[in-house]
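A single protein chain has been removed from this complex, and every other one stays in its place.
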Amino acid sequence: MPFIPHTPEEIEQMLAVIGVDDIEALFDEIPTDIRCHSLDGIPEAASEMEVAREVRRMAARDSGALNFIGAGAYEHHIPAAVWELATRGEFYTAYTPYQAEASQGTLQLIYEYQTMMTGLTAMDVSNASLYDGASALGEAILMAVRVHRRSKSKKILLPQSVHPAYRDTAETIVRHQGIELVSLPVDAASGRVDPASLEAFSGEDITALVIPQPNFFGVLEETDALTAWAERNGTLVIGLVNPFTLGILKPPGEWGGDGADIVCGDGQPLGAPLSSGGPYYGILCCKQAHVRQMPGRLVGRAVDADGKRGFVLTLQAREQHIRRSRATSNICTNQGLVVTASTIHMALLGPTGLRNAAAASLANTRQLVERLAPRGITPRFSGEYFHEVALRFDRPVAPLLAAMAKQGVLGGYDLGQTDPALADTLLVCVTETKNDADIDRYVEALDNALES
Amino acid sequence: MSNIPAELKYTKSHEWVSDNENGTVTVGITDHAQALLGDLVFVELPETGKTLEAEEPCAVVESVKAASDIYAPLAGEIVAVNEKLEDEPELINSDPYGEGWIFKMKLADPDALASLLGADDYAAEADQ
Partner (left out) sequence: MLIFEHSTPGRRASAQAPATTAAIDLPDRFLRTSDTGLPAVSEMQVVRHYTRLSQQNFSIDTHFYPLGSCTMKYNPRACNSLAMLPGLIDRHPLAPEDHSQGFLQMMFELQEMLKAVTGMAGVSLTPMAGAQGEFAGIAMIRAYHDHRGDDERDEILVPDAAHGTNPATAIMCGYKVKEIPTDAHGDVDLEALKAAVGPQTAGLMLTNPSTLGVFERNIMEIARIVHEAGGLLYYDGANLNAILGKVRPGDMGFDVIHMNLHKTFSTPHGGGGPGSGAVGVAERLMPYRPIPVVEREGDRYHWLTEDDLPQTMGRLSAFAGNAGVLIRAYIYMRMLGRAGMPRIAEFATLNANYLMKRLEAAGFDTAFPGRRASHEFIVTLQRQAKELKVTAMDFAKRLLDHGIHAPTTYFPLLVPECLLIEPTETEPKEVIDGFVEAMTAIQQEAETAPDTVRQAPHTMPNRRFDEVTAARKPDLRWQPDAG
């Protein structure tokens, strides 16, 4: 019996202590007419060896392609030490650190994570993570509405340059809270929000403005100008960031005059493998004044009975297990193991490594753009881009991508999937994991696809 | 036995109410309540100028293990809040009827004060 250690003798002894003849007797409170008699939909048990063979086969079907897709999930080098450490049993099989004295490893690590994330974002407080970037955006919007007591409108300006799946997820999460998500158009030429377009909302009661950086198209938003407008208008700023870029880009805590009020995003680029979309983790940071409205777990420093320092879960009274129907959110967990890996990853990169990896990604993407320019393939948008760029073609890109995929190259994301007007544009990201030979392969595969 | 001053009025939700004799009252939570909550770590004060109905939640007191709503005992308008509680929430534990007062409100109907519980009635409630 897999993982069940009981011998027949032990079972007998235990049944005798309980005072029943067989294990079935222990289920005698359950009405017999609802007992389950067959589990046909489940295959027979397989040994580890047999399951491994099948899983290897399935994994092999999907492997081997060279990946140039970004669009919210980014391939970066993860040092070997990261997951070797994160999958140590003491991290892998520990629970939420409710008994602080038995969990100082996890608690200290989360405190270090909170410190690193506040440093990267230049914000005052970070929580211990949420599920992912998209749901973190939803939570950030709920938080902005709670925090901004002066504002009654519950109107949130949401640019169309925010990742479409993030917009959908946020809408799902806030749907029944009377919140209005107002779509902010993107300038078709620059690929970002034109700060002048906000004048249309000046003087209106707007609870919060979401600012992505970089945005879904890889373009850099005018974060200072947008934040300055929000400050003048009494509107909160929710920054939505890719933390990988914060070694080089101005952090949201320094946008405009006073910085963003709430920051969210996904930490995947810092230590989480692509892994078919998860598990990643959601970032949530805020200004000190708003800390008590922050959902999710928080770790704080504390002193014990001997005066020795340590760490505890704190401000738990906000959470569901105490506040119940008055909680800030129903969230119960964070993404512990992924945050563990990410903290180790950030420690291994350090400030120089993070900067280098981002600079190399920037350079690689620009190199691809230069290689493609002679073919008349150029960036669609005039706005500056970071390490991801939207390239315009003279024809729909879907067939091109299919042809490239057959050659083992995943050439990018077809923007026509989220906006038919962009069917001739693909989003491509060349991270530091690619070298010259990889870029050659891309160009060759694309040339072949263009010819066919 | 918790302390229940005879001259005050009380609600079932463990607020005490003191008549300031000028149309306003001072409100806090009782000794019984603060003992149940434990050491307070934070108080979310109401906003001055806010109008409330009777029994409307208007403030929150938070300890390590619990967070409780404070309810307006009667209809009225908040005219003052105890800002000391922002830095020293523990005043509610140490002096719930004095320095630990939470807010003052102008009553919509001063006569409604009589409908609140007296000390003996509250004592009976608290014992349950």
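Lettered A and B in written order, each chain numbered from 1.
The rule is short, and it goes like this: a residue touches a chain if its C-beta (ideal position, glycine included) is under 8 Å from a C-beta of that chain, and two chains touch if they have at least 3 such contacts.
Quick caveat, the model's predicted, so the values are computed rather than measured.
Considering the whole complex, the hidden chain is in touch with A, B. For the chain missing from the display, the contacting residue among A:Glu101, A:Glu199, A:Asp419 or A:Glu444 is A:Glu101, taking the whole complex into account.
Remark: the omitted chain is touched by one listed residue; of A:Val51, A:Ala196 or A:Ala289 this is A:Val51.
If you put the hidden chain back, the residue from A:Pro195, A:Pro273, A:Pro396 or A:Gly416 that touches it is A:Pro273.
Listed residues A:Ala59, A:Ala421 or A:Ala437: the one in touch with the omitted chain is A:Ala59. Checked against the full complex, the candidates A:Asp187, A:Asp205, A:Glu384 or A:Asp438 give a single residue touching the omitted chain, namely A:Glu384. Contact between chain B and the unshown chain involves residues 38-39, 41-42, 62-65, 89-90.
Criterion: only the chains that are shown with their structure count from here on.
Between chain A and chain B, the centres computed from C-alpha atoms are 43 Å apart. For chain B in complex with chain A, the residues that touch the partner chain are 41-42, 44, 47, 62-67, 69. Within the complex, the chain A residues that touch chain B are 149, 292, 316-318, 322-323, 326.
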